[in-house]
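Here's the structure, in structure tokens; my notes come after.
With one protein chain withheld, the remaining protein chains of the complex are depicted in position.
Right after this comes chain A.
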Amino acid sequence: MEPTNVHDPEYYHKVVDCQYACPAHTPVPEYIRLIAAEKYTEAYMVNWESNVFPGVLGRTCDRPCEPACRRGRVDEEPVAICRLKRVAADNKGDITHLLPKIPTKGNGKRIALIGAGPASLTVARDLAPLGYEIHVFDEQIKGGGMMRSQIPSFRLPETVLDEEVNNILNLGIHQHFKTYVSSLKSVLDDGYDAVFIGTGAPRGRDLSNLPGRAEGAANIHIGIEWLASVAFEHTKKIGKKVIVLGGGNTAMDCCRTSRRLGGEEVKVVVRSPFSEMRASPWEKEDAMHEDIPILDNHVPISFVSENGQLKGMTFEKVHAVYDEKGKRSLVPTGEPHVFIEADDVLVAIGQENYFPWIERDLGIEFDKWEMPNVNSTTFQSTNEKVFFGGDAALGPKNVITAVAQGHSAAVSIDLYCQGKPLDVRPDPFTNLVSQKMGIHEWSYDSIVADDDRFVVPQAAKAVTLSDRKKEVELGFDKLVGFKEAERCLNCDVQTVFTENRCIECDACMDICPTDCITFTVNGTEEDLRTRLKAPSLHLNQDLLVSNTLAATGRVMVKDEDVCLHCGLCAERCPTSAWDMQKFFYNTTKAHHGCSH
């Protein structure tokens, strides 16, 4: 193999599994160390700089970081990264003086943001400190978008959301709430220098063609619309028997909300097998904890009404069969159809984009699925003035993806307004600094804690089920937060190897607790992976390969897979050929006025 190019910032970035997996590339180990040091405000600001809504995401994030966490490959469970973020948010001090200052004199450019959800607010946060005049439009009475309308208060208290939304709106953003934009043309005609569309995926899928749909209509609701109606307090109760259709996180929110609005026998009914449901495992657990059974392998057949009153639904039982390519089909088991009683049915089987308000003669191309053609790097549409982000851009994902796309779109808008090419993206900010303090001293806590993952305490079910707004999760307290933070392996503290210092004494290879390091003759990657000290099974994890070593002509090969970043290789290295160096990676953002 060729020697690894560690000067490419993406190499070390990829070693930090959590940060690499995060769409916004939040420097996770950095803020976890700050939490362990009780520097909650600083930890919060590292998050705020990167993901804009730490308090919201510390409760509701889809956490792509956690399945990626290296700890999950050596221990039973990954670090509770998401809930540590909440620890920072819960315990932070006053941050107003740390927020970016808005220049008194603007740069003369006006930007319109359609929709006030996470993507738009991110664009606002990134561009306002640069002197842009930002106008945000939303049909609701407050900002937050789906974070307000679709995430129930028992998961995300309104105060937390309001605080983080207002931190952005207070950056001199011109607010146009209760304003439904019905024509993009009219916005463009207003002479904005650029328009950002972050209108989400507002239309919930229905089962329009299922028999009995029309007759039962009064008691059949679209999941996300119903959740919004509850959030804005138009809907305050539901029948005692409720069926929730669907297996995603919206279905989990619907069933749990139903339990709080009078639903006594709430059931989730889903077509797919339990293990293949889209909902996050912890959301399924929370639903079941609230006495909500999940019936899998049930395909809806019809709505059943009597005298115009919905009585329930019939389902066909199926089982999953997979062909040799792994493609799934649901095959009926042949058992008789199942009837389940219901006073109300909530349909939470997905949501989609909907752009009736965008005229089709504005130069914005749409594909056959009525989705705009958006560049997935610049987020520019085929009308150079119009940018998309969040669920509106590339289809429904999650809040953290919307934030990441908002950052990228803001960079593009900034470049566009300066007349610069959009495809030349500014580099990320990176830094690599030795952590050595003494012979056995590092400036990070290199000892690997043995603790199992700590469980987040919850409020008593009797309390939470009787009050829709009572937050279920109590969050880690400071002490448990510290202990959980100590489980972090500090993967951003990189093992940096300098071959011309190596005397090939084998000390690093012998000491490494997880057998990551091998000195051997070079070969192809495929061949090398068979000759390492320990099995090299995760091919998506890189090998760090040195130049040829002078004394023996061998190379040093380090499998990054299960490196604990304990620093023992560097402690046992007599010549400092190994060093532990902290790698900081901050994705490109448009704004510069932020402190971190």
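Couple of notes before you dig in:
Note that in this section a residue touches a chain if its C-beta (ideal position, glycine included) is under 8 Å from a C-beta of that chain, and two chains touch if they have at least 3 such contacts; residues count from 1.
Operating definition for what follows: contacts and distances are computed from a predicted model.
Considering only "NADH-quinone oxidoreductase subunit L", "Thiamine pyrophosphate enzyme TPP-binding domain-containing protein", "Aldehyde oxidase" or "Spermidine putrescine ABC transporter permease protein", the record for the omitted chain gives "Thiamine pyrophosphate enzyme TPP-binding domain-containing protein", by its UniProt protein name.
Screening A:Asn91, A:Thr122, A:Asn167 or A:Ser446 for touch with the missing chain picks out A:Ser446. Residue A:Leu568 is the one among A:Leu34, A:Val270, A:Val411 or A:Leu568 that touches the chain missing from this view. Within the entire complex, the positions of chain A that touch the omitted partner chain are 73-75, 440-442, 445-448, 450, 503-507, 509-511, 513-516, 534-535, 537, 551-552, 562, 564, 566-568, 571-575.
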